[in-house]
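Below is a structure I'd like to ask you about.
Missing here is one protein chain; the remaining ones are kept as they sit in the complex.
Let's look at subunit A:
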Amino acid sequence: MSARNVEDKVAVNIKHVSLPMSRVKLIMKSSPDVSNINQEALFLTTKATELFVQHLALSSYKSGSGKDHNALSYSDLAGAAEESETFQFLTDILPKKILAKDYLKSLEELPEEGDN
């Protein structure tokens, strides 16, 4: 395989996206204030999202509770969201799970709150 071929393959990888750009566009358009999206912006966002998925999966797996090296579980993800600054924006949708009784107990321990 010549050097040129290898370069082409790498170049193709960079340009190739697996996620459907039409779907990504749909999500982007649901955001307020977005009138138009430049084609390259759509491509870059789609590509970034793929890289994000890889990063989230791998980071969560690496910093996972260590119980099972052969699996990635929801709690690994919730852990990553809480512990990593990069994934802070995910804490609302990836909350840690606690037992109901523990939650109820923590409610009892809260001080009286004034008007918020």
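Please note the rule applied: contacts are C-beta pairs under 8 Å (C-beta built on N, C-alpha and C of every residue); 3 or more make two chains touch, one makes a residue touch a chain; residues count from 1.
Going forward, contacts and distances are computed from a predicted model.
Choosing from "Homeodomain-like superfamily protein", "DNA polymerase epsilon subunit 3", "Auxin-responsive protein" or "Pantothenate kinase 2", the protein name stored in UniProt for the chain missing from the display reads "DNA polymerase epsilon subunit 3".
Contact between subunit A and the unshown chain involves residues 14-15, 18-21, 23-24, 26-28, 30-41, 43-45, 47-58, 60-61, 69-74, 76-78, 85-86, 89-90, 93-94.
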